[in-house]
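Report on the structure given below.
Left out: one protein chain. Kept in place: all the others.
Chains: A and B, in written order; residue numbering restarts at 1 for each.
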Amino acid sequence: MLANYGYKDASGDFFITIDTDRCNGCGDCVTACPAHIFVVVDEDPNDPMREEPVAMVGADKNKKLKYECNPCKPTWDRPPLPCVEACKAGAISHSW
Amino acid sequence: MITAGIDCGAKNTKTVIMKDGKIIGKGEVLTGFDQNKAILACWDMALKEAGISEDQVEATCGTGSGKNAIKNVKSLVNDIKAMAKGAHYYFPNARTVADVGAEEGRAAKLDERGNPVDFAINEKCAAGAGAFIEAMGRALETPLEEMGPLALKSDKEIPMNAQCAIFAESEVVGLIHAKTSKQDISKAIHDAMASRIVSMIRRVGVNPDVVMLGGVGYNPGFVGAIKRELNLERIYIPEDPEYGMAVGAAVVAGEGT
Partner (left out) sequence: MTEEKKQEFWRWTESNWANPDMEWNKAKFITAGIDVGSVSSQAVVMADGEIFTYANMRTGSDSPNSARNALNFALKATDMPEDRIDYCVGTGYGRVNVPMADRSVTEIACHARGANFIYGPEVRTVLDVGGQDIKAIQCDEKGRVTNFLMNDKCAAGTGRGMEVFADLLGVPITEVGERSFQVKEEPQAVSSTCVVYAKSEATGLLRKGWTTEKVLAAYCRAMAERIYSLVERLGVEPAFAITGGMAKNMGVIDRLMPMIGLEPAKTKWDTQIAGAVGAALFGYALCQKGKGRKDTKREKQRMTSDK
C-alpha cells in the first residue's frame, strides 16, 4: 500500500509517501527525523489485516507537514533527507 | 530627486512619495474590485499630502500582487525585492525580513545593501496571511484592532488543531462553547499564526536584525507571538509597517537600474 500522508492546499503539494509493502516497522525513520514526524504502530489503522508493525506519519503532524519538514528543507540547500537516508527498505519518499 | 512607489496589494493599495531619501507623502486606499481606480485614488492622496504635482515625480516603481494594473511607471519590481529594500531603508542592519500581507506571507534574507539573497513565500493560503486573523476576528465577534490587545491579556498556551482558516473558525466556535475566555482564544489564534510564519522565516534563516513589515505589524498580539516563537527580545517594525513595500518600490525607482 502506498500511504500518502500530508496535504495539498493553495500553497502547494506536501505529501510523504510510505510504501507499506516495503516497510517492516524497524523504526529507523523515527530516530532519524529531527521533527519527530514518524511513529511506528503495531496495528496499522489503514490495514487491519496486517500482522507486522508499520511506520506512519503522526496524526498531529499530518496537517502541518510543510511546516514540520521545513528544518530539513531550507531555501538555500537541499541535503539528503534524514528519513529517506535512514530507511534501508527505501519505503519513504517526499513530494516536495 | 523625487521618486514614488505604488504597492497594489490584495486588500489595500499604498503609495509613497520620497524626496532625496525622505518620505514626503503617503496614501492608502482599499483595493476593492477595481484596481485601476484604487491606484489612481491613492496616487492622488499621496501627491496631495506631499504638496506636489504629478510631473514633479521623476520616477515611479510599481509592486504588489496587482502590479500589472499599474500603468505608465518607470518599472515594476517583484514583492520580494520591494520588501527587502523597504526593510533596509528603515533599518540598514536588517538581515531578515518578514512581510505578512492580507493574502500572502513572505520572508527574505538580506545582504548589507538590502538585496534579497534568499526568500520563502506562503502563497495563496489564508492560514499563512492576514486573512487568517481577520476571519478569526469575525468568529470571535471582535473587531480586528482589538484582537491583538485581547491576546496580550492571556498567558495560556492552547494549541490549535486546524491549519486552515475555515476549519479554525469551527474550532474557535468550539472553544467558545467550551467556555474558553476570549483572550485565551485570541492568544491561541495569534500563536498558531505566528508558528506558521516563523516556520517560513526559518527557511531563509533567522539573522538579526529581524524586521517585520505589513499591516500585522500593528498587531501587538501577533508581534508578541512572533518574538516568542523566534525566541528574540527585539524585532524591528517601522512606524507605518504596511507601507514597507511601497517604500521599497520608491527606493528602487531611484536606483536607476
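The rule we apply is simple: contacts are C-beta pairs under 8 Å (C-beta built on N, C-alpha and C of every residue); 3 or more make two chains touch, one makes a residue touch a chain.
Treat the numbers as computed from the prediction; the structure is a model and nothing was measured.
K.L.:
If I consider the whole complex, including the chain that's not displayed, which of B:Thr15, B:Gln35, B:Gln163 or B:Gln183 touches that chain?
P.N.:
From the options B:Thr15, B:Gln35, B:Gln163 or B:Gln183, the contact with the absent chain belongs to B:Gln163.
K.L.:
Which chain A residues touch the hidden chain?
P.N.:
That gives, for chain A, the contact residues 1-4, 6-10, 13, 15, 43, 45-49, 62-64.
K.L.:
Pick out the residues on chain B that sit against the missing chain.
P.N.:
So the residues of chain B touching the missing chain come out as 33, 103, 124-126, 131, 135, 163-167, 170, 177.
In the analysis below, only the chains that are shown with their structure count from here on.
K.L.:
Let me have the rounded angstrom distance from the C-alpha centre of chain A over to the C-alpha centre of chain B, please.
P.N.:
Spacing between the chain centres: roughly 34 Å.
K.L.:
Please output the residues of chain B touching chain A within their complex, sorted ascending.
P.N.:
109, 118-128, 161-164, 195-196, 199-200, 202-205
K.L.:
Would you pull the chain A residues touching chain B in the complex into a rising list?
P.N.:
9-11, 63-64, 66-67, 70-71, 73-76
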